[in-house]
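I'd like to ask you about the structure that follows.
Every protein chain but one is kept in place in this view of the complex.
In this document, chain identifiers A and B correspond to the written order of the chains, with residue numbering beginning at 1 in each.
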Amino acid sequence: MKARELSVREELLKGLWRENPVLVQVLGMCPSLAVTNTAPNALAMGVATFFVLVGSSFLVSSLRKVIPKPVRISTYIVIIATFVTIADLVLQAFVPGIHKELGAFISLIVVNCVILGRQEAFASRHGIRLAVADAVGMGAGFTFALFLLGATREILGNGTLFGVSLFGPNFEPWVVMILPPGGFLMLGAILLVFGAWKARAAARAKAAAVEPLRKAAA
Amino acid sequence: MSTGSSVIVPGPTREPGSLKLVATLVVAGVLSGAGLVATYDATLPIVQANQARALREAVFLVVPGSTKLEPFAWQGDRLVAAAEPGTNASGAPPAEVFAARDDAGTLLGYAIPAEGAGFQDTIRLLVGYEPAGRRIVGVKVLESRETPGLGDKIAKDAQFAANFEALAIDPEVVLVKRGEKTAPNQVDAITGATISSRAVVKVLDAVARTWASRLESAS
Partner (left out) sequence: MSGHLLWIFLGAMVVNNFTLSYFLGLCPFFGVSGRLDTAFRLGLANIFVLVITSACAWALDRFILPYAPYLKLISFILVIASVVQFVEMAIKKLSPALFRALGIFLPLITTNCAILGLALFQTNRGYGFLEGIVFAIGAGAGLTLALVLMAGIRVEVELSDVPAAARGTAIQLLIAGILSLAFMGFAGLLGAG
C-alpha cells in the first residue's frame, strides 16, 4: 500500500516537470502552438486536452483487459474522438467566444500525439489509479506549458494578460509574438532556456557527485 | 516506464477471433454514439440560443434602433421567408438577409452578411443597409484574421466605424486617405491598413450593387 501511494505521486509529478509533454518531450505541438496567442485561449485548450486525456486514460485503463490487441488503436481513437467531441460541444455551449477563436483546433486534439501516446504507452498497461494519475500529471504539465506560452506571447505581443493592460498606453506591442511566427520563436526560446538550465543543473550535479579526477577527464 | 509492482501484461495470449474484433469495435461505436447523442441533445439548445443571441445583437447593432429581425432569402426575383438561423427547418432556404424592424414593426433596414478576400484571409461582415435612404447605416466585422495592431483595426477603430453611420452607396462606395473624406459615399482609410480598409470597401460596394435593387423592388 505504501509503495503504491508513492508511485501514484510519482506518476503525477513526472508529467508536470521531468517528463513534461511539451517542454521535455516536445509532443503535441500541432494543435497547441496555433492557439497559444493569448492566455485565455491557451488555458481553454489546455483544460480541454486535460479533460480528454484523463477521460480517455480512465476508460482505456478500465477496459484494457477487454479490448483485443489488434483493434486497440482503432478503439482508442473512437474513445478519444468521443471525448473530444464532447469537449467541443461543451465549449461551444458555455464559452462561445473562445470556442469561435479556437475553431477547428479543438477537434484537432484528436490527433494530439500526447493523448494517443499515453494510452498506448501507459494507460493500456496499468491500473486505473496509476493511469489516471499519469493522465492528470501529463494533462496538467501540458496545460502549464501552454499557459506559459500563451501568457508570454500575450504579454509581449499585446501588452495584456487575460485582456488586462499591463504597461499603459505607451507600450508598443511586439506584434509578431501573437502572430504565427511568434509561436515558433517563443517555444524555441523557451526550449532554449530550458535546455541551457537543464545542462547547467546536470553539470552541477555531476560536479558534486563525481570525484575531481573523472570530472577533469570529462 | 514505471517498473512498479502494478504493471499488468496486456492482452490475452491466445489470438482473438475476428468476430470478437468486430464486436469490440461495434460496441465501442454504439457506446460512443450514445454518449455523443446525449451530449449533443443537452448542449444543442444552449448553442442555438447563443448563436441566435449573437446574431440578434449584431443585426440590432448595424441597423440602429431595430429590435426585431426576420430572415429572408432571395429566390428568382423576390424575397421569400427563410429558416430561422440556428434551426434545421427543412424546406425553408437558408437566410441570406435579415429585415430589421423596430418595436412598432416599422421596417428600418436590412442586415446583410457578406464576405471578401482580406489581407490575410477571408473577412466576414454584417452590413446594415437602409433602402429608403440608399445608404449603409452600420457595419460589424464578424470574422477576420487581419494583422493584429494594423489590419484588425477594421474591427476596432472607432473612427473607421464612424464612416459607416451614413454611407451613401451612389454612385459607388470609394476609399480615400484618412481625413480626405468630403462626400457621403467616401470612406476614410485606416492609416497603415490600406489593404484591409480597401477589402472592406470592396465588400460594401459589392453588397450595395447586389442588394440595393433587389431590396428596392421588394419593399
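What we mean here is this: a contact is a pair of C-beta atoms (placed from the backbone, for glycine too) under 8 Å apart; a residue touches a chain by one contact, two chains touch by 3 or more.
Note that the structure is a prediction, hence the values are computed from the model and not measured.
S.K.: Since one chain is left out of the picture, which of the remaining chains does it touch in the full complex?
M.R.: Touched by the chain not displayed, across the whole complex: A, B.
S.K.: Give the residue, chosen from B:32, B:50, B:66 or B:163, that touches the chain omitted from the document.
M.R.: Residue touching the chain left out of view: B:32.
S.K.: For the chain left out of this view, which of A:21, A:55, A:127 or A:183 touches it?
M.R.: Per the contact definition at the top, the residue touching the missing chain is A:183.
S.K.: Just name the one of B:22, B:117 or B:132 that touches the chain not displayed here.
M.R.: B:117
S.K.: What is the set of chain A residues that contact the non-displayed chain in the whole complex?
M.R.: Here the touching residues of chain A are 26, 29-31, 33-34, 74, 77-78, 81-82, 84-85, 88-89, 103-104, 107-108, 110-111, 113, 176, 179-185, 187-189, 191-192, 195-196, 199.
S.K.: Which residues does chain B use to touch the chain missing from this display?
M.R.: That gives, for chain B, the contact residues 32-33, 36-37, 39-40, 88, 116-122, 147, 195-196, 198-199, 201-202.
In this section, only the chains that are shown with their structure count from here on.
S.K.: Give, as an integer number of Å, the spacing between the C-alpha centres of chain B and chain A.
M.R.: Once rounded, the distance between the two centres reads 32 Å.
S.K.: Residues of chain A touching chain B in their complex?
M.R.: For this pair, the touching residues of chain A are 3-4, 7, 10-11, 64-71, 74-75, 78-79, 81-82, 85-86, 89-90, 92-94, 96, 121-122, 124-127, 130, 157-158, 173, 175, 178-179.
S.K.: Tell me, which parts of chain B touch chain A in their complex?
M.R.: Chain B reaches chain A through residues 1-2, 4-12, 16, 20-21, 24-25, 28-29, 32, 35-36, 39-40, 43, 46-47, 50-51, 54, 147-150.
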